[in-house]
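Just one protein chain is left out here, and the rest sit where they should.
And now, chain A:
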Amino acid sequence: MSNIDRRTLLKLAGLIGATAALPFSFARAADKPLIVGFIYVGARDDFGYNQAHAEAAAIIKTLPNVVVVEEENVPETVAVQKSMEAMIRQDGATLIFPTSFGYFDPHVIKMAERFPEVHFAHCGGLWQEGVHPMNAGSFFGYIDEGQYLNGVIAGYASKSKKLGFIAAKPVPQVLRNINAFTMGARSVDPEITTTVIFTGNWSLPIKEAEAANSLIDQSCDVLTCHVDGPKVIVETAEKRGAMTCGYHADQSALAPNGYLTGAEWNWETPYRAHVSASENDQPMINFLRGGLKEGFVKTSPYGPLVTAEAKTKADAIKAQMMAGEFAIFTGPLKDNQGNEVVAAGVALDQTDVVLESMDYLVEGVRGQI
């Protein structure tokens, strides 16, 4: 250490001076804009899951002092880990919305552990206290409320009393939507059945079009779905003269005649909650859920084929839901094998965790898991 010359000494002194000035520069950082990253698993304009997120992100973009960086078509592989890291390291993001369900385990968890000062607000509802990092969290919405209302409108509109549902995979979230849709329709007419086709994956446009055609050939006259991008289904149905209820986002532009209504996400609500928590240096909101009442979910405007009677009925149920007085899954409820799944006298609250491991199709659904 004896051979420190003057030049080195000056450099060291400068370095120490810079370090001393650091707290000052941190203090000044308070009015720096909040940088928020959004990551989508598909295209931002897919008329579906990703579009619903991108539309809400566009609103966040307009907030003062918020900068949004976005990336689309990011697969649930190491690519999403690198995208999150890039947003943090290259763009300085301190709040990240990894919007695909499959991003959470292991990708979000890994990154949240590596970057404890960054907030990760995942969409999907998987975060568990004591298991997952405190700077991560997940939000989700009870969109089965929208699907129940879809079912009511479809029940009034259907002539053949046969509805069609194109679903990706028989997982609890999807089953809950199929069941809610069917129960909504059967609240109008208990003769109605829903035929379900599982395509096997979240985004298979060719299979989805085939399934739509096949359902229409089986005389189903109202279709709805739970796939990432309902575009081809809505378009196919419109071309064939069948009616549709939308999902994820508003697809009325694709089917000006046959689009009845739709169950849409309203991600603006949870996004705003997370952004404002980050702006005010509040702790991470780890668990956030809501339905129509809380503004996490909304419905598309009614299409031209919806009758006044149907509107009145659906609006009445919607008002009950908004007031928190409506339970979709009430007993006695049987599955389509004849087993009782909800006992008489039981009304499951939307927040009931039992509903999140749903593994049955209710009476009136044609199809099997």
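Observations on the structure shown:
Going forward, a contact is a pair of C-beta atoms (placed from the backbone, for glycine too) under 8 Å apart; a residue touches a chain by one contact, two chains touch by 3 or more; residues count from 1.
Simple rule for what comes next: contacts and distances are computed from a predicted model.
The complex includes a chain that is not drawn, and of the options "Ferredoxin", "Cytochrome P450 family protein", "NADH-quinone oxidoreductase subunit B" or "ABC transporter permease" the UniProt name matching it is "ABC transporter permease". When you scan A:33, A:106, A:241 or A:283 for touch with the missing chain, the hit is A:106. In the complete complex, the hidden chain is touched by one of A:201, A:257 or A:337, namely A:201. Summary of contacts with the chain left out: across A:33, A:116, A:172 or A:241, the touching residue is A:172. The omitted chain makes contact with just one of the residues A:48, A:98, A:124 or A:364: A:124.
Listed by residue number, the positions of chain A touching the unshown chain are 37, 43-44, 69-79, 82-83, 85-87, 89-91, 101-102, 105-106, 124, 169-173, 200-201, 356-357.
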